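Here the complex is missing a single protein chain, while all its other protein chains stay put.
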Amino acid sequence: MLELRLVQGSLLKKVLDAIKELVKDANFDCSTTGFSLQAMDSSHVALVSLLLRAEGFEHYRCDRNLSMGMNLDNMAKMLKCSGNDDIITIKADDGSDSVTFMFESPTQDKISDFEMKLMDIDSEHLGIPEAEYHAIIRMPSAEFAKICRDLASIGDTVVISVSKEGVKFSTRGDIGAANVVLRQNTTVDKPEEATIIEMNEPVSLTFALRYMNSFTKATPLSNIVTISLSSELPVVVEYKIAEMGYIRFYLAPKIEEDEDETKPEV
Amino acid sequence: MLELRLVQGSLLKKVLDAIKELVKDANFDCSTTGFSLQAMDSSHVALVSLLLRAEGFEHYRCDRNLSMGMNLDNMAKMLKCSGNDDIITIKADDGSDSVTFMFESPTQDKISDFEMKLMDIDSEHLGIPEAEYHAIIRMPSAEFAKICRDLASIGDTVVISVSKEGVKFSTRGDIGAANVVLRQNTTVDKPEEATIIEMNEPVSLTFALRYMNSFTKATPLSNIVTISLSSELPVVVEYKIAEMGYIRFYLAPKIEEDEDETKPEV
Partner (left out) sequence: MLELRLVQGSLLKKVLDAIKELVKDANFDCSTTGFSLQAMDSSHVALVSLLLRAEGFEHYRCDRNLSMGMNLDNMAKMLKCSGNDDIITIKADDGSDSVTFMFESPTQDKISDFEMKLMDIDSEHLGIPEAEYHAIIRMPSAEFAKICRDLASIGDTVVISVSKEGVKFSTRGDIGAANVVLRQNTTVDKPEEATIIEMNEPVSLTFALRYMNSFTKATPLSNIVTISLSSELPVVVEYKIAEMGYIRFYLAPKIEEDEDETKPEV
């Protein structure tokens, strides 16, 4: 039997909004340690990894490991019916082919239960090894979202270049070219407004803006985003979920065939 | 001659917004007692009944009974041109084939008049007898609107079931099933947040959500909605209009042919 009670239910709505553009159907894996998901996007280019730790739930009961296949659009539809201050409980009986989302209003005067059929989804769990990165950028998530959105109005790809001075996001398209430079900045009033760059060696990598823009759907989950870059590894774009876990997006860099033509100077 | 002066003109805009989705053309009936409308929706399934009493107008002159056929979309278009604080006067000469809406800004610096052609519309006035209902639910109108909207994302019909414990709204669709239970609740800070259930006998009736959702377009008119249910009668969904009258929607229950399949358990 599974019963997970989350006081801050709106968080689950935000998690679904963060991943449902990228992934249509996925298995949620439940174990004694937490509620997690790992899935490739439909074109098998990006990977999403979600973890909500058991300790973050008010009540967490998971008698045995369970993998529940869900259609994320339908799940999001049901979660949208919860109130913003509702407590959400996820319930499933052993061997059942359905899951129930229960929403309780703070005053307990309104209780809703939404039952959704589960699906059988083939999936393989990829081991993601811990790695060393050439550069790690920690910046305001809203700023990163604006940059990705702005550059997508000019071009299709973004070159992210890290040097000692800062980080540069560049693109080029039919109507022109754009460069956005952020300087390292730790002397801000609020820690979440800092831009902090840890660099072991300079790095410059190209990514599809379409995926980056999908990742930024997670912006409401955290004020801060962390971008980890290495020339041999997929980029990791991570949003921490306060006191519960994280959502991480992985995307392989594009290999530029004709660097002089398409890649802005760093 | 007809001249009806309504200080709170924005109320008339809200009335039109409440009924124009359901009814396209209708007769507004004017008599010494008030300004009223009764109309079936275009598929002849639901009935709307509106009353604005003469006492609610700052000035009310209606020399003889008058029935004015109007296209509600056009009327709404014209009313949308009034300012939110404008005084609205409805004027018509005897035997005229047009009606004039006059809008006066609070400072009297701007005066608009919009003249609209009247239409000939066949209509029969149905007598609606006072009736006894098995159960009457009085609840926040915004809550009722959210429940109808939420359930419509899952299924096409809603079963409303009243018992001593409370009222349950249920639906079922391709992606799953949903139940929303509201408990009677009279100990709230603000009287308009109460949910009050008067029950003579338990009742469980099924309605098309499409119509329920149309009725909730009247939500801006009142914080409270009253739902009167009886197994032999159409449901009445009523929104009171402060110090003026009401708007009431009538809808016959659906007869379920295969209860086990389509009707959630009560």
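Labels A and B are assigned to the chains in the order they are written; within every chain, residues are numbered from 1.
Criterion: contacts are C-beta pairs under 8 Å (C-beta built on N, C-alpha and C of every residue); 3 or more make two chains touch, one makes a residue touch a chain.
Remember, predicted model here, so these are calculated numbers, not experimental data.
Trainee: From the list A:Ala76, A:Ile154, A:Leu233 or A:Ala252, pick the residue that touches the absent chain.
Mentor: A:Ile154
Trainee: In the complete assembly, which of A:Ser36, A:Ser163 or A:Asn179 touches the absent chain?
Mentor: A:Asn179
Trainee: Considering the whole complex, not just the chains shown, which residues of chain A touch the missing one?
Mentor: Residues in contact with the chain left out: 143, 150-151, 153-154, 175-183, 185, 195.
Trainee: Under the stated touch rule, tell me which residues of chain B contact the chain that is not displayed.
Mentor: Touching the chain left out of view, chain B contributes residues 71, 74, 77-78, 80-81, 98, 107-117.
Methods note: only the chains that are shown with their structure count from here on.
Trainee: Please report how many Å separate the Cα centroid of chain A from that of chain B, as a whole number.
Mentor: Computed value for the inter-centroid distance: 44 Å.
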